[in-house]
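The other protein chains are all here in position, but one chain of the complex has been omitted.
Should a chain be cited, it is by its letter among A and B, assigned in written order, with residues numbered from 1 in that chain.
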Amino acid sequence: MRGGSIYIERSSGLHWLHPLTKVALTALCFASAAALPGLPWLLALFVGLLLPLAIWGRLTGAFLKACLLVVGPFVLSLTIIQGFFSGGETVLFKLGRFAFTQEGLLAGLTFAARLLVALGGTLLLMQSTPQPHLMQALTERGFPPRIAYVVLTAIQIFPSFQDRAQVIMDAQQARGLELQSGLLNRARLLLPMVGPLILGSVMDVSERAMALEARAFSSPARKTSLNTLADSLLQRAVRWLLALAAAALLLWRLWSALQ
Amino acid sequence: MIELKKFSYWYPGTEQPALDRVSLSIAEGEFIGIVGANGAGKSTLCYALSGFVPHFYNGETEGQHTFNGQDMASLDLGQLAGQVGLVFQNPFNQISGARFTVREEIAFGLENLGLPQSEMRARIDEALELVNIQDLAERSPFSVSGGQQQRIAIASILAMQPRVLVLDEPTSQLDPDGTRDMFTALNKLVSTRKITVILAEHKLEWLATFCDRVIALGGGKLRAEGSPQAVLSSEQMLRLGVGRTQYSEAAARLLRTKQLPVTLEQAKKALK
Partner (left out) sequence: MNLRVEGVSFRYPSGVLALDGIDLAIPSGQLLAILGENGAGKTTLVKLFNGLLRPSQGKVYIGDWDSAEHTTAALARRVGFLFQNPDDQLFERTLAREVGYGPRNLGASEAEVKRRVARALKLVGLHDMAEAHPYDLPQPQRKLLALAATIAMDTPILVLDEPTIGQDEVGRGAISRILTDLHRMGRTLIMISHDMDFCAEHAQRMLVMLNGKIHVEGTTEDVMGQTKKLDEAEVAPPQLVRLAQALKMPGTPLTVDDFVDEYKQWRKKKKSK
């Protein structure tokens, strides 16, 4: 992991794919999450497509762990809420006057599975693609470089922000600030903690801006890239197919909803 | 190649000039040290010599300010970026943060200049070698020490092949190891590449060892200029809040020479 990015360095076919191919794949995952009718279909997509891709990318463990961490809490809360409150005939058990139904359980699990497929696709993209490469692919197709820069630095500088917050907390504790729980105490912590963090960052901004100018950030030249992102005719074809499939799924879903 | 004639500069909204009628001429391939107490105008002079005054900081100027015979105000930072490089105090703020590896970080400026890939690669390899950080090329610029980060910042500027490198207290946050590496790298640049190096610095012993010429500032004015020994050994340095090396201080009490020693070598010779 580098900076605040969740990219995991491996040498695999998945890693070598052009970032936009993986973006198309993620788009398909989102479309499927929205369009596929039921739990079996969604799980089949996860097991039949995403999991093999993760294995191909030598990311199996990290991928499953991330899925569990991100989607797990939703599975729990969604099944509980849906199980109790979405009604249904088949009562599995009762807590006081609330009934937990099989229909509700299924609805909760289905919703969680939709999340799993959509987020799973995103995680796979992020874990197998360095963000600078993703941004490069996007800027090469007209995405504004200034926005790309802001996104990238935000990701990378976040951990150093955390480090600094820790130092500030140490410094204020050393000045007798007691870290206690309770709302009032938390409020008392806010200014001494956030104040230096913000003031310090404001001070840094002008130096950062100058340092960027020193690196010709505002040069009128057309920007180039150190690395060429490998692409191929096959990948381009696959990208179009994936995009078409995603669009088709959504249209089909829209159509059946209107029927 | 850079010339100031009675140059004055006021930051926006201030009445006291930050630089007050400074006249200065810098030739190609010189290694110049700038000394002065905090607030004497060292940083502002660094900005002026690299074009950030008047291009980044607005405010008023007076007098002449030229780069290679051209009026500095008529050039813009985009044009200057490949010719004059500026390195700052805080290494962390100079890492663009937009790239994952040191190699890519150094490429950042070259990509902005729109250079072709083959030329970028050659320049990056050269810059890595100049500051001796080849072994860091594939590391994350955030995972290395402050001294190494500062050398990455210098390599990133050097890869843009400026004729002049201006450094504003680059070692103030570094430990002795980092300081030594930095001076070794700078010295190599001047001696092998004929790059002009201009360095604002408090560490007098290092300045005296490597610089060709030292400029002393006080209250925005140029107060002294000359060989490191002539400038740094003078009593005026005490009044300017620059101080002197302990070699000079000890020798001042023991010797009656016209020029006191400033470095260890000079002191050894004088006191033998």
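In this text, a residue touches a chain if its C-beta (ideal position, glycine included) is under 8 Å from a C-beta of that chain, and two chains touch if they have at least 3 such contacts.
Since we're looking at a predicted model, the values are computed, not measured.
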Which of B:A27, B:A73, B:A122 or B:L271 contacts the chain that the document leaves out: B:L271
Residue, one of A:Q173, A:S206 or A:T228, that touches the chain absent here: A:Q173
Residue ranges of chain B at the interface with the undisplayed chain: 36-39, 89, 145, 169, 172-173, 175-177, 202, 205, 241-243, 245-247, 249-250, 253-254, 264, 267-268, 271-272
Those residues of chain A which, in the complete complex, touch the missing chain: 164, 167-168, 170-179, 191-192, 195-196, 199-200, 203
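Keep in mind that, in the parts below, only the chains that are shown with their structure count from here on.
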Distance from chain B to chain A - Cα centre to Cα centre, in angstrom: 43
Complex contacts: residues of chain B adjacent to chain A: 50, 52, 56, 77-78, 81-82, 85-90, 92-94, 96-100, 103-104, 107-117, 120-121, 124, 140, 142, 153, 156-157, 160
Interface residues, chain A side, partner chain B - complex: 2-3, 5, 7, 130-132, 135, 148-149, 152-153, 156-157, 159-160, 204, 207-228
